[in-house]
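Here the structure is laid out as structure tokens; the discussion comes afterwards.
All protein chains but one are shown at their positions in the complex.
Chains: A, B, C and D, in written order; residue numbering restarts at 1 for each.
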Amino acid sequence: MTPAIKNTALFALVFGLILATGFLQSWNVALGILNMGLISAIMALGVNMQWGYAGLFNVGVMGFVALGGLGVVITSMAPVGEAWAAGGLRVIVALLTGAGTIAAAILAWKRLKRHRGLAVTAILVVGFFVYRWLFDPAVAAIEAVNPAREGYLGGLGLPVLLGWVVGGLLAAGAAWIVGKVALGLRSDYLAIATLGIAEIIIAVLKNEDWLSRGVKNVIGIPRPVPYEIDLQNDPGFVERAQAWGLDPVTFSSIAVKLAYAGLFVVVLLALVWLAELALNSPWGRMMRAIRDNEIAAEAMGKDVTLRHLQIFIIGSAVCGLAGAMMTTLDGQLTPGSYQPLRFTFLIWVMVIVGGSGNNWGAVLGGFLVWFLWVEVEPLGRLLMELVTAPMPEGFWLKDHLLESAAHMRLLTMGVILLLVLRFSPRGLIPER
Amino acid sequence: MDLLNAIVALLNFVIIPATAYGAQLALGALGVTMIYGILRFSNFAHGDTMAFGTMVTVLMTWALQGWGVSIAPLPTALLALPVGIVVTAALLLGTDRVVYRFYRARKAKPVVLVIVSMGVMFIMNGLVRFIIGPDDQRFADGARFVINAREFKQWSGLDEGLALRTSQAITIVTAVIVVALLFWFLMRTRTGKSMRAFSDNEDLALLSGINPDRVVTITWMIVAALATVAGVLYGLDKSFKPFTYFQLLLPIFASAIVGGLGSPVGAIAGGFLIAFSEVTVTYAFKKVAGYLLPEALEPEGLLQLLSTDYKFAVSFAILIIVLLVRPTGLFRGKAV
Amino acid sequence: MSDNPWAEDRGNMDRSIGDPEHQGTIPARQGGPAVPVENGGPFLIGEKMTGGYGGADILHDCTIWVEKGEIAVIVGPNGAGKSTAMKAIFGMLDLRSGRVKLDGLDITALTPQDRVAHGMAFVPQTNNIFTSLTVEENLEMGAFLRRDDISRTMEQVYELFPILKEKRRQPAGELSGGQRQQVAVGRALMTEPQVLMLDEPTAGVSPIVMDELFDRIIEVARTGISILMVEQNARQALEIADRGFVLVQGRNAYTDTGQALLANPEVRRTFLGG
Amino acid sequence: MAEPMIRVENLHKHFGGFHAVDGASLSIEKGTITGLIGPNGAGKTTLFNVVAGVLPPTSGRVYMEGEDITGLPPHTLFHKGLLRTFQIAHEFSSLTVRENLMVVPPHQSGETLWNAWFRRGRVAAEERAIAKKADEVLEFLTIDHLADEKAGNLSGGQKKLLELGRTMMVDARVVFLDEVGAGVNRTLLNTIGDAIVRLNRERGYTFCMIEHDMDFIKRLCDPVIVMAEGKVLAEGSAEEIMSNEAVIEAYLGRGLRNKARAAKAEA
Partner (left out) sequence: GSHMKEVKIGIILGFTGPIESLTPHMAAGAELAIEEVNASGLLLGGTKVAPVRADSTCIDAGAAVAAAERLVTAEGIKAIMGADCSGVTGAILQNVALPNGIVMISPSATSPGLSHHNNEDNGLFFRTAPSDARQGEVMAEILLEQGITEVALTYTNNDYGKGLADSFQAAFEARGGKVTISVPHEDGKADYSAEVGALAAAGGQRLVVAGYVDQGGSGIVRAALDTGAFDTFHFPDGMISAKLEENFGSEIDGSTGQHPGTDSPGVARFAELVGDKFDATSPFTPESYDAAALIMLAMQAAGSDDPNVFKTKVMDVANAPGEKIYPGELDKALKIIAEGGDIDYVGASAVELIGPGESAGNYREIVIKDGKITTVRYR
């Protein structure tokens, strides 16, 4: 079996699984899996760029995904005029002051020869107090504006698709900062740095209400596709549905999901195309050279740190883009739901299972693992029902097993990861 | 000015909690650092190993309580601890046998082992939830306090109370004993020295006749003991919930790295550094300052450096600062 | 590039997750028993060894031996397989064919640890001390398999290398190159070996210490211990050698007494720099 | 007098307490092939590493044509025309031999993502030119039959050739060669020697090479610098060096001292 045939077969298998879900469960569920599968594939693609191309170990995927979501909110939500009036400008000035303080401190550290510790401390302390003096009242004022429904600055009221770009850019910006710090350390401590930064990003999203309502969540984010209700109320649509013998309500939600799927497919294919082009260009050759031997690459005139930074930023931006897409699909930003197991480690499972270093592998891993993540729960329940069928009703073990079936999910993911690492360590679609 | 009240307030809200928390972190970080030093990878499953060990201990404690066994005023869990350690050690050795050994034999790169440990993390995570469920479990019993805040107030006549929970006292005492034992073992015994040798230079250890399998086995057993003890102490002091243990991973890793990965002394120092900075940076010093300063100068604000929302950002900030100044960690870990 | 898909790190340099530097390189082997064979033949011999590191063979029918109490020296160009031959004799790589015999036993199947127990000691070319352990602990580790009182042997080592006694509480990593080399040899002697194998013991050592080391090696040999060593300082080594092996590309090129090899103009020209 | 190509001033490099380079000062004049010899562990490779920017010096300065280049990163030095090869071959193991060479030329437009995506015509043209050059180099080094082999699968000697080949992909000004000859078959070594001489004469490369093979040194190098214990021990023509007492003592040697021989005789 040539690799091409094998890979096609693998993709066919995954789509077969999704189709089977459509026939056996419902098309809504199947399309739901497909859509999140597409998003997962993009996330996996982002991580794969960092890990597969450059060996950068990013365990902060969650943070970049969340920043993507933030991008959508600040782009597409309607601005809250009252909040802007109450303290919008002041917050902006405060943030600029904060950024300026840090820049000044770094500059002082680099330029000054003597007393630089003292100077930097002084700059930071003074800057901090000025910042707080500007920031705190503004935030209080903004958050006081109708806190139940608003209490934040809102967004720019721009089309939500623009939010995807902004989401990617936000993630890229954060990656630039992390990369500057972590990739600059003498030994590379990227893993722990990303682990920490992801938690901090989530903490910021949870607690800075003026920005995105914090834990009060932003709901009702505009959509790039029509609302089901509007479709259901559109006589033309209902007519067509009925002409095809379909229930307009079901058909409307399927139509919306299909529209999302279309958008996502376009993004995914564009990304894969760009990634493949890059990988097969002199740029990709250089990246592989750096991955093989940093010291030699450096001696051959390649700026390894800069390239690492570049790929780290690009990969994170892709994760951010995926996060923005996910937030759009959900129609809401709920910082409380970002968990590392789901948004960092699961993505890693996708990359490793799919095949690191290979874009198609990452995509396959995204689809396959997401499918399993969703379907293992009902399957696990089924399994448990089978196992416990002979047990008497009300027997404690039976109840316990049925109750715990939900936790089969994590277990299964672990087992799959270990099996792949053992028997196909380069993943299902290995790097060429 | 009221020095006594200030000291008591500080003790009660900063020093005692931070010491107990620091001891728990240090024990966790010791486990991480042992695996890093000897098996040469960062074990992402360590938090869940702690959860597993604690879970076994909790189940055993319940059983003992059911049989009416008790060592009041000490918590029954202490009695159940050895069982927890043994079962956890068995689990870890089993895991090593079916999972890690394969990669070790193939000289897999550490990063591969890290990814493998992610898989193990998922499995243990599921396993613990499968057995005991995802919820809070209380298993502490015995006397709650060594020093009770209310009684202390009455006894001392101070405005501030001082509380020392039994679990905190046990935590600190146990941590001291465990650490002393560990260091005695590593520095003085033949086996301990052979483990240090293995950690230092695997090939040469082999050439000296040190049996690597034995070193690995003993390492897992020590790790099981450290993880279970750390987990149970944490659970006694706070409560047992599998998810919290997973979340402990960040501060534990931060401790181990700050101290210098692979260095046991570093792990301990790192644990206390992280714990104390987390608590002090987010503590509102208003009250303490109020006792110390003359009335006219009494502060208006809370004197809180950072709101508690960002408390674990502190571990991270400390980590970065230390690494920028000393890339090998406080105690010169292995990463050069 | 390795053919081992598990040993790929994709260039990852992240020190917070792994410690590749201190990772061992000796592959784990399934050990077997030592088998008695017909007596006679040299005390230690690696016979017609063929093998390598998994890829192409490095050694081709290479034979190396040493008699009891003798000094045997292996010389040859870089990459000839000298270190590989030593590793093969010590069981640190799998031979495709050939065997290793020690004192009437076929020990081909033994693991390196088991060979230590059978009286062999090895000092690798590099990384041959425990840098974070004190000098004394280094020596103790040498005697790891011994159950008897090691203090006498330790005294002997200190007598041999007095500087080590002075520094015995110091971490070995803080010692100079020459001193480290002494620690390495001392560690090996602590096993009370019958055969001592040294891979370039004088590398990175100043000439004075080098002479010193050669002296010690002769003294050790006089106590009845066989010595098998690789040397880049080929001339000096051959001067004290009872036997010399010249390896070229994994094959025996010349085998003779040390003096004879030194006298051989061909050998002088090609390998000893004229 | 013109500025030397490379001038090293009182260079120290310490690893912990260990002084690998301990106050070395030396100059490499333009247009020479300078030999650097010395016992194992004398600090030659470390000196190379410091000059090439791989390691930061503990103290001391390095100048290139009068310009202070101390502590500049290797990729910057590369662009200034300072190249080096490695004692232990540092090939890009998962790239083919040709790709290994094609990586080298600086300022390739295809190394920018934008061009890789949107100016593919230009990149492709450039690639053809580079590939052609790479093939020429491979032919010169007599390993053109291996062009599509993964570099990881080359033999030790072939990897050394590849290292040398990389320096031929660009217009270097000064090239540091760390034991190119080690592990290379003698006839091939002669070819390499010829190549070095040709690059030196025709293209004006300055070379500094570490080598243990005195024949090779004698044939190519003038002057020769001897290092020992982190310091420069002697400098001069190959003949001078080989008759220098201190060098014989520290490096070339003249056999064992009497004590050892006497001991042996006794036994």
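Throughout what follows, a contact is a pair of C-beta atoms (placed from the backbone, for glycine too) under 8 Å apart; a residue touches a chain by one contact, two chains touch by 3 or more.
Because the structure is predicted, anything quoted here is derived from the model rather than measured.
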| item | value |
| --- | --- |
| Chains still shown that are in contact with the chain withheld from the display | A, B |
| Options B:Tyr21, B:Tyr36 or B:Phe316, residue touching the unrepresented chain | B:Tyr21 |
| Contact partner of the left-out chain, one of B:Trp220, B:Tyr283 or B:Phe316 | B:Tyr283 |
| Those residues of chain B which, in the complete complex, touch the missing chain | 9, 12-14, 17-18, 21, 134-136, 144-145, 148-150, 152-153, 161-163, 165, 234-235, 238-241, 243-244, 247, 278-279, 282-288, 302, 304, 307-309, 311 |
| Interface with the unshown chain - residue positions in chain A | 25-26, 28-29, 32, 143-144, 147-149, 151, 206-207, 209, 214-217, 219-220, 227-229, 232, 249-250, 252-253, 256, 330-332, 334, 336-337, 342, 374, 406 |
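The working rule: only the chains that are shown with their structure count from here on.
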| item | value |
| --- | --- |
| Comparison of A-D and B-C (more C-beta pairs in contact) | B-C |
| Centre-to-centre distance between chain D and chain A (centres being mean Cα positions), rounded to whole Å | 46 |
| Centroid distance [mean C-alpha coordinates] between chain D and chain B, Å | 50 |
| Intercentroid distance (Cα basis), chain B paired with chain A, Å | 31 |
| Interface hub residues of chain D, defined as touching at least two other chains | 93-94 |
| Multi-partner residues of chain B (at least 2 other chains) | 42, 111-112, 114, 253, 257, 335-336 |
| All touching chain pairs, where touch follows the definition stated at the start | A-B, A-C, A-D, B-C, C-D |
| Contacting residues of chain A [partner chain B, same complex] | 55, 57, 181, 185-187, 189, 191-193, 195-197, 199-200, 203, 206-207, 341, 345, 348-349, 352, 403-404, 407-415, 417-418, 421-422, 425 |
| Residue ranges of chain C touching chain A (in the complex, touch as defined) | 5-6, 8-17 |
| Of chain A, residues touching chain D in the complex | 274, 277-278, 281-286, 288-289, 291-293, 295-304, 310, 314 |
